[in-house]
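Each remark here refers to the structure printed beneath this line.
A single protein chain has been omitted; all remaining protein chains appear in their positions.
For chain A:
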């Protein structure tokens, strides 16, 4: 339907008055209103990220902003961010998965044993690890959605059991090395510089084409669209960020002249693809819409005829599958799997990343990108404080404080949102 037909059929209805497109200024002021109303999204995390980066650059101008350290950040953040992207799905339905850390350990150790002791091809071993993760998710989802155990307890049980499973697979105190070149390459090798540039440019062009196309089709259909200026600003910001990162990662970062280390780490495009895939599922498909609906009002979702239990189980499977993929990244990075793989702070960092990024612990609000932004915050704290020479103890305390702050922002913005009628 064209704009003119809409406006002529119901000229005074604001609903169909598609001709009144918001201006750039209005769109910006709408956003400010939204933020003031308590719907802050990733804004606090992005601000924190910028502050932290500048603080560490100021404190360690030689090491922190170096190309070597920048690449390091991506490789350090990869595992946490990947688990965290899965965690977003269970947080969205108002649940939690405490077993995600050891699910990654299970997948890593399964893969490593199959590679080392059984001589499996890398892709079969990876598949086995990922399937093991998916089964854990199915089990967790079944206990929560069908049996009705609170997810905190159901996944705590899985947390304990999986810790045992990893011990048994690795057979007490051992350490399974990973020799497979493909697996090791994920976290330790880089794309050729030219590929990095090609992928970066391609990504920017694809984003620009996609967002301009959406904008044009909304205008064509007589629907409210964000102002073109804002679309262009977003494209420019993304292009600057992506191409800037590629440029930095394309610099020579080897400390010796014997080997050359440059290019985008291989794990980066893998994570980008995973994020795009999950983001697509969440925002563009009916299933994704149902996930938000379950998190918002499970009873209303049930009355709308949506199989709520199936949506819940699917979210747990997605979470565990992502954790399993992260387990493979972790094995690649450590070049081995030990019995504590996926233990200690892995899970808490992953949950923390999602929450710091702006995903609500109360369900119904969150995005995949939150996990990446929050993961970046945690990686920067970890990395920067390491460069400053602080011990692990201090790092944990600071990360804990940041998580508490993020959860407080979530809870307070929720209260404010209720007061101003936005949830």
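The rule is simple: a residue touches a chain if its C-beta (ideal position, glycine included) is under 8 Å from a C-beta of that chain, and two chains touch if they have at least 3 such contacts; residues count from 1.
The rule is short, and it goes like this: contacts and distances are computed from a predicted model.
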Hidden chain of the complex, named as in its UniProt record, picked from "ATP-binding cassette domain-containing protein", "Putative DNA modification/repair radical SAM protein", "DMSO reductase" or "4Fe-4S ferredoxin": "ATP-binding cassette domain-containing protein"
Among A:175, A:221, A:254 or A:391, the residue in touch with the chain that has been omitted: A:221
Touching residue (missing chain; options A:292, A:316, A:329 or A:349): A:292
Option from A:103, A:301, A:320 or A:399 whose C-beta touches the chain left out: A:301
Interface with the undisplayed chain - residues on chain A: 1, 6, 9-10, 12-16, 217-218, 221-224, 284-286, 289-290, 292-293, 295-297, 299-301, 303-306, 364-365, 417, 420-423
